[in-house]
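For this view, one protein chain was removed and the others were kept in their places.
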Amino acid sequence: MTDYKPNEMMTIAAARALGNDDVCFVGIGMPSAAANLARLSHAPGVTLIYESGTLATKPTVLPLSIGDGELCETALTTVAVPEMFRYWLQGGRISIGFLGGAQIDKYANLNTTVVGPYDKPKVRLPGGGGAPEIATSCGEIFIIMAQGKRSFVEKLDFVTSIGHVQGGDSRAKLGIKTKGPTRLITDLALFEPDPQTKEMTVVSIHPGVTREQIQDNTGWQVRYAAKVAQTLPPTVRELEVLRDLHARTARVQGEAA
Amino acid sequence: MTDYKPNEMMTIAAARALGNDDVCFVGIGMPSAAANLARLSHAPGVTLIYESGTLATKPTVLPLSIGDGELCETALTTVAVPEMFRYWLQGGRISIGFLGGAQIDKYANLNTTVVGPYDKPKVRLPGGGGAPEIATSCGEIFIIMAQGKRSFVEKLDFVTSIGHVQGGDSRAKLGIKTKGPTRLITDLALFEPDPQTKEMTVVSIHPGVTREQIQDNTGWQVRYAAKVAQTLPPTVRELEVLRDLHARTARVQGEAA
Amino acid sequence: MARILSLAEAVKEAVCDGDTVAMEGFTHLIPHAAGHEIIRQGRKHLTLIRMTPDLIYDQLIGMGCADKLVFSWGGNPGVGSLHRFRDAVENGWPHKLAIEEHSHAAMANAYEAGAAGLPCAIFRGYRGTDFHKVNPNIRSVKCPFTGEELAAIPAHRPDVAVIHAQRADKAGNVMLEGVLGVQKEAVLAAKRSIVTVEEIVDDFGPRSLNAVILPGWTVGYVAEVPGGAFPSYAQGYYPRNNNFYKEWDAVSRERDSFLAWMKTNVLEKGPEAFAAHARKLRAAAE
Partner (left out) sequence: MARILSLAEAVKEAVCDGDTVAMEGFTHLIPHAAGHEIIRQGRKHLTLIRMTPDLIYDQLIGMGCADKLVFSWGGNPGVGSLHRFRDAVENGWPHKLAIEEHSHAAMANAYEAGAAGLPCAIFRGYRGTDFHKVNPNIRSVKCPFTGEELAAIPAHRPDVAVIHAQRADKAGNVMLEGVLGVQKEAVLAAKRSIVTVEEIVDDFGPRSLNAVILPGWTVGYVAEVPGGAFPSYAQGYYPRNNNFYKEWDAVSRERDSFLAWMKTNVLEKGPEAFAAHARKLRAAAE
């Protein structure tokens, strides 16, 4: 078996969830790597949209920011930001949105606003950006986050974007018709919402990871699906494409300096 | 004195009212001829906007429709129609709007919707188009209409766009801050609103026209300003530019067929 | 994902009796060929939405395809009346036509709201006019910050949008330029859509980074119909045939002359008839 890092497993697991027909709203960092890995491997037809307004973009390297020139030059076209949020996101034209955050709870609600009280924050985080509306307007949401007790918490300090709210039908009761988080992809496991309670539940554990490890890195009592699979390890091809992408990116960003 | 038609006097009188700094929302027909006459004579800097989205257009011939290719090709740029109505008209970026209609009353309210009852019309007219919002969003309004008892009426069958409503401060009371109709240019005279009552009042009579003629072609008791001027007749140059424009237009429209 | 079909197939699949149909194009790129195809296929009980009903709807109304018209300006631009529209409203011929009447600003905002997935649009409009007396879909909303009353109208959400554009590529991406009208909004607001184009190309080639493009996944059906906007125009292809608009006044004035014209020029023809206009005009422009 090829050697790989937990972050690589996480990115590859996220990429696998994307198909050719998906229209995907991509954030910077892991989501961007995952989405482009999918495009460069099993899903060449996947449509990538960045909130800077670039529609159907095909970057050859990963952008550092959400609006790098590379994204615009390789896009089908680029629209203004108000149009992006009105016609494309709110208009319901995006099938999958990627999100992450500083804190997540068991219903996959996210906090990217503050750690500590809002008026006297311990850590002032960047804030919501596109997330509050991505969370409710995209057909479904994939969340990518490395696990840890400080990020997988019992109670969020601030609800920046919603997942399944308080579970059950509480999301639908807000009048929201989209699915919300259907997958949570971490460096240790894959979670999916329980069909009834909507609590994020482990459905697959990455190779070499134990249930104890997962619990040690989660601030709530972790639940497991009736049948828990083992995640397929990264294939040689997946790792190759991902590492090539990162190497190409590092090379170009070095050169541009 | 050069020979000219009443329509030519009307168009030329309207053109004279435009200056270099005006941003003018132009309708088809007489307004278009007047605005382009101004641009081709004393006001080369006047900015013309057509509701098809063409900004700062400089047609060499008069368009038959509001969105002819000529308007787009000679424009600074062309925006989509929702943007035209939101950013440009409603955004308050137009200083002068031209309107006309099938019926006008003494407060310069206009009807372009129906003659007769709405549900059983004697004549079904085209309707409002841009007029209802042009009338309230442009800095001021110039109206061009040939006079006649069937068009200059005591009471409109339908209020398609407002002028000074019921006179006095009734327009301002609707929360509207723009001036409304500041000039009514007909084939017989120029009217301006009385400062107090806002009734359209004759301030200038075209050469050779009598007060009797004006009254005979108006469905209400015409009022005159304390000082009534005689309109300057068209100059040779004005007539030349206007007739050239019409001749060029006829030639091109003939050729395109 | 967009499917590339013949116009006849596209209309067959996308347009049903009783549908709400928006055929857009503001003077430019009016989908006349598609209008003829809908008439030939005998669609009935349509609710037609369009800012400027124009010749295209004069024909559909006169042929009895429409039960209702939602519009803001129903004239023959620069010429005068739409006689078939007037005959329907004034005399109920060929049958009664219900109307829902707006201003241009309202219609443009209603398409914009439809494209944006909103239930309604708000704007500063209709103040002091009589429109609300005849149209119950004109309501108001109070700004929760200033207290100002703003006009509110429901978003347009047509069953089908039909537009004409200059070019599509083989993936069904559609590119428009020039006078843009509300076509992009109409397609994005609609459940289904048909786009006729002057030509289908392998690749759009060099273009503005912000070219107006409807991505293939937002488009239903694409059909290549050269000349399909005649007698309106396609910027870069052929000019508006202003004489046709003038002549329509006489053709459409009487029921008999209208029906005769429709029989010869629509019922007994196919979309390929439009290609002659495109070719002829393109040659003339060279």
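Quick notes
All chains are identified by letter, namely A, B and C, in their written order; residue positions are counted from 1 within each chain.
Criterion: a residue touches a chain if its C-beta (ideal position, glycine included) is under 8 Å from a C-beta of that chain, and two chains touch if they have at least 3 such contacts.
All values derive from a computational prediction rather than experimental measurement.
Just so you know, the chain we are not showing touches A, B, C across the whole complex. For the chain missing from the display, the contacting residue among A:6, A:19, A:129 or A:233 is A:129, taking the whole complex into account.
For the chain left out of this panel, the touching residue among A:2, A:65, A:210 or A:230 is A:65. The hidden chain makes contact, of the residues B:19, B:92, B:139 or B:233, with B:92. When the full complex is taken into account, the listed residue touching the unshown chain is A:174, out of A:174, A:229 or A:247. In the full complex, subunit C touches the hidden chain at residues 116-120, 122-124, 137, 139-146, 148, 150, 152, 154, 177-178, 180, 207-212, 235.
Contact residues of subunit B toward the unshown chain are 21, 23, 47, 55-56, 72-73, 75-79, 86-87, 90-93, 137. Subunit A meets the missing chain through residues 28-29, 51-54, 63-69, 71-73, 78-82, 84-86, 89-90, 109, 113, 118, 121-133, 136-137, 158-162, 165, 171, 174-176, 253, 256-257.
The working rule: only the chains that are shown with their structure count from here on.
Placing every chain at the mean of its C-alpha atoms, the farthest one from subunit C is found to be A. The most central chain, judged by C-alpha centres against the centre of all protein C-alpha atoms, is C.
Separating the centre of subunit B from that of subunit C, both taken as means of CA atoms, is a distance of 28 Å. The geometric centre of subunit A is 57 Å away from that of subunit B, both derived from CA atoms. Distance between chain centres (mean CA atoms), subunit A to subunit C: 40 Å.
Residues of subunit C found to touch two or more other chains are 112, 185, 212.
Residue numbers of subunit B whose C-beta contacts span two or more other chains: none are found.
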